[in-house]
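Note that one protein chain is taken out, while the other chains of the complex remain in position.
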Amino acid sequence: MASSLIAIVAGVGPGTGASVARKFSKTYPVVLLARKPENYEGLAKEINSHGGKAIGISTDVSDVTSLKNAVDTIKKEFGNHVGAAAAIFNASGPFMRKPFLEIPPEVFQSSLAVSATGGVLFSQSFLPLLLNGVKLNSDHPPSLIFTGATASVKSNAQMASFSTGKWALRALSQSLAKEFGPQGVHVAHAIIDGVIDIPRTKEWLKDMPPEAKLSADGIANDYWWLHTQPKTNFTWEIDLRPAVEKW
Amino acid sequence: MASSLIAIVAGVGPGTGASVARKFSKTYPVVLLARKPENYEGLAKEINSHGGKAIGISTDVSDVTSLKNAVDTIKKEFGNHVGAAAAIFNASGPFMRKPFLEIPPEVFQSSLAVSATGGVLFSQSFLPLLLNGVKLNSDHPPSLIFTGATASVKSNAQMASFSTGKWALRALSQSLAKEFGPQGVHVAHAIIDGVIDIPRTKEWLKDMPPEAKLSADGIANDYWWLHTQPKTNFTWEIDLRPAVEKW
Amino acid sequence: MASSLIAIVAGVGPGTGASVARKFSKTYPVVLLARKPENYEGLAKEINSHGGKAIGISTDVSDVTSLKNAVDTIKKEFGNHVGAAAAIFNASGPFMRKPFLEIPPEVFQSSLAVSATGGVLFSQSFLPLLLNGVKLNSDHPPSLIFTGATASVKSNAQMASFSTGKWALRALSQSLAKEFGPQGVHVAHAIIDGVIDIPRTKEWLKDMPPEAKLSADGIANDYWWLHTQPKTNFTWEIDLRPAVEKW
Partner (left out) sequence: MASSLIAIVAGVGPGTGASVARKFSKTYPVVLLARKPENYEGLAKEINSHGGKAIGISTDVSDVTSLKNAVDTIKKEFGNHVGAAAAIFNASGPFMRKPFLEIPPEVFQSSLAVSATGGVLFSQSFLPLLLNGVKLNSDHPPSLIFTGATASVKSNAQMASFSTGKWALRALSQSLAKEFGPQGVHVAHAIIDGVIDIPRTKEWLKDMPPEAKLSADGIANDYWWLHTQPKTNFTWEIDLRPAVEKW
């Protein structure tokens, strides 16, 4: 029944999400969730043309109905009894690094809608499929992995529109780890502490050696490692940073 | 100009909020914010009849317009140049302690709307008044104090609809402490770790000695202590628990 | 029987320890512990000439025998049934801020001998007196307070010879808080996060305003506040830093 186990990745831009999707697509059909088709179309095509299977679904993780549609689409594609081997929440809302009093309230609300509420809705949508994965005896414990950041554990001046959502997401992941670990689902949280080497950051840290940035493929490897931990040895949280990072 | 310095307390039920309001009313006129008049009317009457000054304003801290109205009402009452000596955010949203998959998404949304967004909107509304308090040379550094809970630092199974908001609020308070401390505003966060001795908890911990519960007046004393710290010695965070508490 | 309640302060140099001793001497006879008489003689004289009572005892907190002698001396002076209202551990070992491989092992050993072992021995010596204080119905719960630092919660490069002892001391204080809280002793830990304004630091932060340094008297006030918390409302940990501190 391995064919009915899938991996779901929310938040697939050109960085971590895409690397994670590629990595997990070597073993599972992957479902790519992003608000805009242009964020998953190229990646789905790439995976499908390299012998994997991927479908993309336009989804707003902060919207209950949108997520219900995503689950329906998945069931149409993979069957009503589909199980998830992995569900990875890599989405982040918009935020502003500015003096607190200059940030419009809507920025906080949008950021919390994705990072906090989005994390909740994503988990409520896909935990039933992960629990199906447990019943289907997946080779590795079904895994629910959340992408965090430095701002998940440290809340700096002018960063509150980012950190509030990220702390909330970390709280969610810890609570779910305690509730669903005993049910066989591995819930984990990764603190990405540094700049990820993606096209958008090409011009950053130019005076530093190339290894001053995190590798997105390296993050994907680490998520895969978390996924393959047996249920005797679950890690809830890892931090990841370049060797040269100041911290 | 001391007469133009006020204290604002959001979330005044029969517990911590009321004790805090009573304590600060010995020095400042207090503004009581609660959604329903029945939550502040008795307290306002009590304070006014004991030689203090209190006004109550029906306010939903999760609503920008409602908070704007509150600020307008305050300015009508205390003048456009009113300063705040203290603003205390003691509100909490509704939550459910239940298996995660049985909690309606609206519960998470309401909880985050008060604890996270509410904390943000309250701060954006009253930090300008606290900064006015700095200019007015208040005797003690104007203080913005947030009430947290055990769930602000520990996210237990089935508690995510409470902890997500509380972690977000703690992140907010830490970021604001770093940004507004240098501007003279003392931002603090209190982790209330235990059952508070209020009418609603009368039947709780009945097999324990009376001192197994936190005193709400004691919490108010500690908030006052935080308020009186000089700007050479600011505390961002305190925890508070009964001596007999298991932790 | 209030006369048989004393306060003990270990680590009385010209900074925090002296301020704490002065503050507590307004209510209790104080015992000043330091390795060298020159560290307590002037202070004892000052307190005694201002209407308080102080005795100094040359004590090495890392040495069991030396602490036994101190306890004996105290009992000779204040009676066998003397109780302690407060015992404050403010001692720190020597350390070096240098590349790890250039620090002689003895530096680590001396630092741990004072901060870690010293904290243990001090606590084992004076907890019996604090428990006596509980029996003697001291007005405020007898308090065992430890002075920590930024390095108690953050271990920076080249700081390990300081942080190892400070983290150990914090662990000690947390364990003791949990064990002795229910027995009526208030155990607390203070994270001093910044430069204290004492003669030795006169030349530091000269380009900053005077309030960029912590006031030692302010710290003493905060320790006194911790001491006066009732047993319904114990704080285990506070942080203290100047408003302008970067953190």
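For clarity, chains are labelled A, B and C in written order, and residue numbers in each chain start from 1.
Throughout what follows, a contact is a pair of C-beta atoms (placed from the backbone, for glycine too) under 8 Å apart; a residue touches a chain by one contact, two chains touch by 3 or more.
Since this is a predicted model, take the numbers as computed values, not measurements.
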Revision key, fill the gap. Neighbours of the unshown chain, displayed set only, are A, C
Study note, to complete from the structure: Where A:Ala87, A:Leu131 or A:Ile219 are the choices, the one touching the absent chain is A:Ile219
Study note, to complete from the structure: Missing-chain contact, candidates C:Ile57, C:Ala168, C:Ile196 or C:Ala216, resolves to C:Ala168
Review point. Of A:Gly79, A:Pro104 or A:Pro182, which sits in contact with the chain we cannot see?
Key: A:Pro182
Review point. What residues on chain C make contact with the chain left out of this view?
Key: 64, 99-101, 105, 108-109, 112, 116-117, 120-121, 123-124, 127-128, 151, 154-160, 163-172, 174-176, 178-180
Point to revise | Absent chain, residues of chain A that touch it | key: 141, 178, 181-182, 184, 186, 197, 211, 213-215, 218-219, 221-222, 225, 229-247
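Note that only the chains that are shown with their structure count from here on.
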Check your understanding: Should the pattern of chain-chain touching be classed as line, ring, star, complete or other?
Key -> line
Review point. Taking each chain's centre as its mean C-alpha position, how far apart are chain A and chain B in Å?
Key: 34
Exercise for review: Could you give the separation in Å between the centres of chain A and chain C, each centre being the mean of its C-alpha atoms?
Suggested key: 46
Review point. Using the touch rule from the top of the page, what residues of chain A touch 2 or more other chains?
Key: none
